[in-house]
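Note that this complex is displayed minus one protein chain, with the remaining chains in position.
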Amino acid sequence: MLERYANSEINKIFTDEHKLQLWQETEFAVIRAMLRLRMIDRDDSAAIITTLQESPIDVEWWKKRDKEIHHDLNAFIDERVRYLPTELHQYFHKNITSYDTEEPAFARMLLEAIEVVLPLCGMLKEELITLALKYRFTIMNARTHGQEAELQSFGARCLSWLADYEVAAQALTRTLENLGYSKLSGAIGKYGSLNPEIEKLALADLKFKPFTGATQIMPRILYAPIAQALSNLVSVLDKIAGDIRLAARSGRPIMQEPFQKKQKGSSAMPHKKNTIRTEQVEGMARMARGYANMISESIKTWEERAIEQSSVERVAWPDLFHVTAQALKVMNLVMSGLKVYPDNMLKEIHESRGVYASSEAKEFLKTQGLAHEAAYRIIQLACFNVFEPSSDRLVIRENVPSSFGEANAYLKMISRLKAEKITSIEDFVPRAELRVSDSLDASWEDVHNYNAVLKKLFSDKETVGKWHRLFTPEHLLQHEKTLYEQMGITSQTT
Amino acid sequence: MLERYANSEINKIFTDEHKLQLWQETEFAVIRAMLRLRMIDRDDSAAIITTLQESPIDVEWWKKRDKEIHHDLNAFIDERVRYLPTELHQYFHKNITSYDTEEPAFARMLLEAIEVVLPLCGMLKEELITLALKYRFTIMNARTHGQEAELQSFGARCLSWLADYEVAAQALTRTLENLGYSKLSGAIGKYGSLNPEIEKLALADLKFKPFTGATQIMPRILYAPIAQALSNLVSVLDKIAGDIRLAARSGRPIMQEPFQKKQKGSSAMPHKKNTIRTEQVEGMARMARGYANMISESIKTWEERAIEQSSVERVAWPDLFHVTAQALKVMNLVMSGLKVYPDNMLKEIHESRGVYASSEAKEFLKTQGLAHEAAYRIIQLACFNVFEPSSDRLVIRENVPSSFGEANAYLKMISRLKAEKITSIEDFVPRAELRVSDSLDASWEDVHNYNAVLKKLFSDKETVGKWHRLFTPEHLLQHEKTLYEQMGITSQTT
Amino acid sequence: MLERYANSEINKIFTDEHKLQLWQETEFAVIRAMLRLRMIDRDDSAAIITTLQESPIDVEWWKKRDKEIHHDLNAFIDERVRYLPTELHQYFHKNITSYDTEEPAFARMLLEAIEVVLPLCGMLKEELITLALKYRFTIMNARTHGQEAELQSFGARCLSWLADYEVAAQALTRTLENLGYSKLSGAIGKYGSLNPEIEKLALADLKFKPFTGATQIMPRILYAPIAQALSNLVSVLDKIAGDIRLAARSGRPIMQEPFQKKQKGSSAMPHKKNTIRTEQVEGMARMARGYANMISESIKTWEERAIEQSSVERVAWPDLFHVTAQALKVMNLVMSGLKVYPDNMLKEIHESRGVYASSEAKEFLKTQGLAHEAAYRIIQLACFNVFEPSSDRLVIRENVPSSFGEANAYLKMISRLKAEKITSIEDFVPRAELRVSDSLDASWEDVHNYNAVLKKLFSDKETVGKWHRLFTPEHLLQHEKTLYEQMGITSQTT
Partner (left out) sequence: MLERYANSEINKIFTDEHKLQLWQETEFAVIRAMLRLRMIDRDDSAAIITTLQESPIDVEWWKKRDKEIHHDLNAFIDERVRYLPTELHQYFHKNITSYDTEEPAFARMLLEAIEVVLPLCGMLKEELITLALKYRFTIMNARTHGQEAELQSFGARCLSWLADYEVAAQALTRTLENLGYSKLSGAIGKYGSLNPEIEKLALADLKFKPFTGATQIMPRILYAPIAQALSNLVSVLDKIAGDIRLAARSGRPIMQEPFQKKQKGSSAMPHKKNTIRTEQVEGMARMARGYANMISESIKTWEERAIEQSSVERVAWPDLFHVTAQALKVMNLVMSGLKVYPDNMLKEIHESRGVYASSEAKEFLKTQGLAHEAAYRIIQLACFNVFEPSSDRLVIRENVPSSFGEANAYLKMISRLKAEKITSIEDFVPRAELRVSDSLDASWEDVHNYNAVLKKLFSDKETVGKWHRLFTPEHLLQHEKTLYEQMGITSQTT
């Protein structure tokens, strides 16, 4: 992985140095197992282990040998037995095959890499909880299809992010189970002359259970779900990152990722505060999917194994862990420094003209005896009516300029327009002044009838009172506390 | 494909009826080729062709036979020779193999399906040109990273969409070349006892050139690029659709996809005008990539062929064409009914406070002798300054509410705030009133120096005049006409 | 899905009829919950449920309405409330949003579809166990890299297939957990005015737990792993299918998929027994990956939801289930009718000249005091020596013919060659007649020394006896019983 996106701990795990060390640990575990089964005597086993522990593995020698014999594990054996007297050679890598040595090491590397990722996950969880608590009562428009929907607190949105994240993180944690197994069952997994007790003892020593039914290698069906879980996790980060990008759209951003004081947004345009971090997370998600696909295609192999998966795994696993760690790191940075603009959130709510309670309003009309269709259409029409542009605006809207000079004139015109009066459906509906709209198939007569109904309805003071209560955050967000309770997020501030 | 997303013409192309008809055409072409090579006499060839033309293929019989013998082409032969006297059997499907019959038919179906797609492409092109001309002078903020960038006309954005689209459509058209070839070279593609002249003549009759070097089948490397071109095309549609979704975000939408008068946006919230069509296009793009991947994985086959690709192709090709056609249909509908709100575009420009000319402004300062870094930082600071919130806003921004009641109070407060004064950097910079900003690492002293420089600079009237010209659409968009010219989009309105 | 690959039960699950039925069940559950919370009285709730149960849903009416209003759930409500008196309209779909109705139905459909798949899995498991027991002592060459490796029983290979399969099937079963949750929490998942008790009661009624933190929809991160598990399962089937294809290669097939008596292998070549079923499984695996990718890309959505995932899910889920069921069905057919040729397996072993014990042989030499490298190279050389062609063969090997006439002469020549004497390393090594080989970098002197060592070693009768024991199945496969025991596969025949 490019330095720019690489995680140094992941890098260490996948170095040759570390891999060869882990290979040696397998070999030692086998020798210790042989000792317990009295297949080697104490002195010989001690001699091997001590000698090799004291003779650091020469990675360069090993690489050179590998190039010569085209077999990395054999090259490792050759490197190691150099330090042993000939009569002890027979005990080193005895009866086992390359992948007996490599599989426990490989599973160990995946475990170690997941252990790098999980704390980064934990940090993100903490950040999300902190935000959820801090913005417990900071209200904003929810959006479905990019359109203003009901109100919510920003804290509650953080809870949804958290819920998504938790599903992904727990799925990743669950894959650790798949890494609890390994194999030491010989060249085709049927033990050959290898005593199955060796496998049991040596794997126990290495903290694995034997996987029964392996071939020369562990079945790759065990590992593909880990790659998919990592990729899915990054997709969830991308979902959160995407929401922040949408929130940071200029005009009136309601959030922004942190921007450092010396940062430059653009070489041409000095005003830019670009969402480069959250955008990068989308890149990471695309990469993660690509790596997971490479690994998923590698479930299949010929018979007792072929080596198609080897090159894929050498490349895709470390790189997949790098992009996962990078995406987590970036999101931790973004969430911990997230800039939130409650004033802009409120402004947005104000300008949304009460439509956030359109569902409430419609249901209210139904409780007052209106049929489903009528209630729906009345509120729909009211919503469309309150967004109708002023006549000044309409002129501009409907006249397409035919030169940039004209365009400039319109720009000046709009700059000078008085601030529009913003009417909420909260006030508009009780006035019973619905108008026919271009956007809706309701006749003049329909509208007349609707108004008649409304007029009658809102002649009653109590009804009006109930109506206005519908539009308050206290009413609209009354049930968010349930979310906090059910997710066990308790706040000092409540 | 589900009825909901299916194209009826594509459906017809991939019916069994049509396929069997095309198979018969291959067989006839072979017989006509044999006639020309005097391998069959005129009467026999006429008898076969006439008899079979007069005996419609019984698809149900064929299906039943296929289930029995597990070989669809053999079942077809069995169905056909029923109508022929025994002595003519030898001439039907003579010396050729199933895929000799099927390959020309398959290539024909792909050609026909592309011919369904291309006119839909053509319509989209027309729509884009119409929009580009109509909105030649309708100005809007361009956006990079979701942030306001320089000004552009909406017409010019349509030209960028068009340019993207054209690359994709031309690439698709270019793949037609790959469909100019087919094969009739026997069971392993080495002709066996089949005279190569038969291939030449029969394929010419079917309007194909022979592909030399086929195995039992045409190499799938010829077809994968077609699937990729279709998928790439849908990705481009998704790019355009995405831009419309971003433009339709409520608050102040600058565009909207058409919304029918009886349409309902949401079962709960009657006010919604959801971007369901453009969102669907993203779904289509995901599907198209999936189908293209299935087909790309099918380039590889064993030796002179195996049949792994067959099931994939039966499913993925028609479905890929359906989603492509559906995405095009939806986009044609969206573009032809696109609602554009120039007033909101202008309002957005106005509120962007002149930052659209920040690059111009920076370059201007450089022409006045400022160093690159100073020019950049002055304009950056000015941009940040003009967006600083009023003190009323700041109070709201910095006080996180601790109850929904409090949140409601803030909402009321913001609703009652007087409209903010909107200052453009156009006016702000010449005043030389830069202030220290939290967002930028510029000391009080730096800022003081910047102001001194600005004061001196703008003491000169001519400079001021030049400065103001920078901010006009006439100046900023002066070069868009080049785009129109280079793309050959000529407007009556210019 | 094409009829050819479609599963009729899966088809039923994903019909409109069934979906609308499930939607109605959600609505009823909500009404019953309201009754328990006294939000509707007993008579009204009974009236609604009884009336609607007695009024079958008119799917055609619904479709027409959907085309008009572009909202399938609203169209459903419209269809349903037709049968209710106006005053009861308010209770139907009260306070909830489309996806509150749809999500439990969707999860139910996935559950039902998995329940179609699991019994097919169970059948495959049974077939594999049956084969493992039947062929407990039928010996064959294992193969790594397509090369003969050690011996194994065919039963033991079936156990490896079973182990792979079990990992995949258990992972699929585990995803059922993700389907234990659903949501009924309103338009943005924050309940709005919807009492959270409704969700709890209604979902319990539908046998779901509430997922806390949903938006308008359930997070798609819950469902992607199911698609991946299905796709992984099909990849495992493809692995098994691939092994059967490799075993069925003509010349000397050791297995064949069943071939029906009326089946035709090829339209041109009547002798063919093509592996069309196992090849189809590879096609299914490619498709499954494609569908899983479509679904994996759909984890991300905007904010409280957009509808990009909807079209993907309508298509990809049923089709993914179809290809999974089809792959299972095909594999069940193949495994239950699998033709096994133990004679060809034995012939192959015989011709492999004892190399299946090369590992044993090498280790044996090490126990006799040889260094690792020497032991390795001696056995390697012996293996290469016993495969050296006879001089007659060598002539043919080294003379590339320059005409087909010459090629024919060579063919006749090889047809008349006496059967070669097949020498096993079992007999060859003790004879100490190693020869220099082109394939190995061992000098004449090295070889001389090797022979000297061997001569000395095998002068001892006891050593020779031990040596020959190495090559017996009793010795070589002694540990396979461990596999059977550990996997709990008990045989009557042992």
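A, B and C are the chain letters, set down in written order, and residue numbers restart from 1 in every chain.
One rule holds in what follows: a residue touches a chain if its C-beta (ideal position, glycine included) is under 8 Å from a C-beta of that chain, and two chains touch if they have at least 3 such contacts.
Predicted model, so just to flag it, every value in this text is computed and none were measured.
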item: Option from A:T86, A:N195, A:S310 or A:T463 whose C-beta touches the chain left out; value: A:S310
item: Residue among C:S193, C:T215, C:S358 or C:T482 touching the omitted chain; value: C:S358
item: Selected residue (touches chain absent from view) among C:N274, C:S298 or C:T482; value: C:N274
item: Contact partner of the left-out chain, one of B:A285, B:V386 or B:V429; value: B:A285
item: Residue among B:L222, B:A248 or B:M335 that touches the chain left out of view; value: B:L222
item: Touch list for chain C against the chain that is not drawn; value: 134-139, 143-150, 153, 245-246, 248-252, 259, 261-262, 264-266, 268-276, 279, 297, 341-343, 346-352, 355, 358-359, 362, 376-377, 379-380, 383-384, 389, 393-394, 396-397, 399-408, 410-411, 414-415, 419, 422, 425, 439-441, 472-474, 477, 493
item: Chain not shown, touching residues in chain B; value: 77-78, 81, 86-87, 89-90, 92, 94-95, 97, 142-146, 149-150, 152, 156-157, 159-160, 162-164, 166-168, 171, 174, 178, 186-196, 210-216, 219, 221-222, 224-225, 228-229, 231-232, 235-236, 238-239, 242-243, 246, 285, 289, 292-293, 296-297, 299-307, 359-360, 363, 366-367, 369, 371-373, 470, 475-480, 482-483, 486-487
item: Touching residues on chain A - with respect to the absent chain; value: 1-2, 4-5, 68-71, 73-74, 77, 93, 95-98, 101, 186-187, 192, 245, 260, 262-269, 274-276, 279-280, 282-284, 286-287, 289-291, 293-294, 297-298, 302, 306-312, 314-316, 319
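Note that only the chains that are shown with their structure count from here on.
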item: Pair of chains whose C-beta contact count is the highest in the structure; value: A-C
item: Most central chain, judged by mean C-alpha position against the global CA mean; value: A
item: Rounded Å distance, chain A centre to chain B centre (Cα mean); value: 27
item: Centroid distance [mean C-alpha coordinates] between chain C and chain B, Å; value: 35
item: Residues of chain B engaged with two or more neighbouring chains; value: 245, 262, 264-266, 268-269, 274-276, 279, 297
